[in-house]
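To start, the structure under review is shown below, and the notes come after it.
Missing here is one protein chain; the remaining ones are kept as they sit in the complex.
After this line comes chain A, so read on.
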Amino acid sequence: MNRLANLSEDRRDALQELMNVAMGQGADRLARLTETFVTLSVPRIHPVEDAHANLLENLDMAGQPAIVTRQSFLGRLRGEVVVCFGENGADQLAGLMGYEGEANSQDELMLDVTNILTGACINGLAQQIDLKVSYGAPSILSRGRSLKEVLDSQVLQGHQALVLEIHFEVATHSFICDLLVCIAEDTVATVIEAIDQLLNDI
């Protein structure tokens, strides 16, 4: 049975490459959107058995109080992306996202950023295998608790997880968040398929 957590080294590299390409495209588009210089760090990926496992060791932010959002992606690739923001959310990006002068918009801004990052990440993955994905609206999962607490308190359906640490710098605005891509058990095969396809193409 194919598991994300114990991929062969080749497949793991390919997955990393896949995400690099996806996030690279994301950064490029984001730069065009904001008309600024965007650095989206090469994401560090940690495939784990499920979102509970070994998360603390992998994520700096997992133990700190945070604002956590989520968004669904649906189709042959199905799951949810959980985004962990620091206590200030995405406030640094307010100006770039058209929120200048808008009061009480912290939540909406975070949901926008969640949407953009989820889109960049999942679209990148889906496009590699010519797959259609649709998205649900993002929402706030929790605030003031650490990602670990949030995940511990949730009943999570069968899934395998891919932890992506994304450091995101937009010109002078430095901003960091963590992405946790949880892929439903029954569509993990799709990801492996994408990896294998990429490996064949090389």
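The working rule: a contact is a pair of C-beta atoms (placed from the backbone, for glycine too) under 8 Å apart; a residue touches a chain by one contact, two chains touch by 3 or more; residues count from 1.
FYI, contacts and distances are computed from a predicted model.
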Per UniProt, and picking from "histidine kinase", "SGNH/GDSL hydrolase family protein", "Lactose/L-arabinose transport system permease protein" or "Helicase C-terminal domain-containing protein", the hidden chain is "histidine kinase"
Given A:I45, A:I116 or A:I195, the correct residue touching the omitted chain is A:I116
The one residue from A:E17, A:D91 or A:E108 touching the chain left out of view is A:E108
Missing-chain contacts on chain A, rising order, are 26, 29-30, 32-33, 97-100, 102, 105, 107-108, 111-112, 115-116, 119-120, 123, 134-135, 137-139
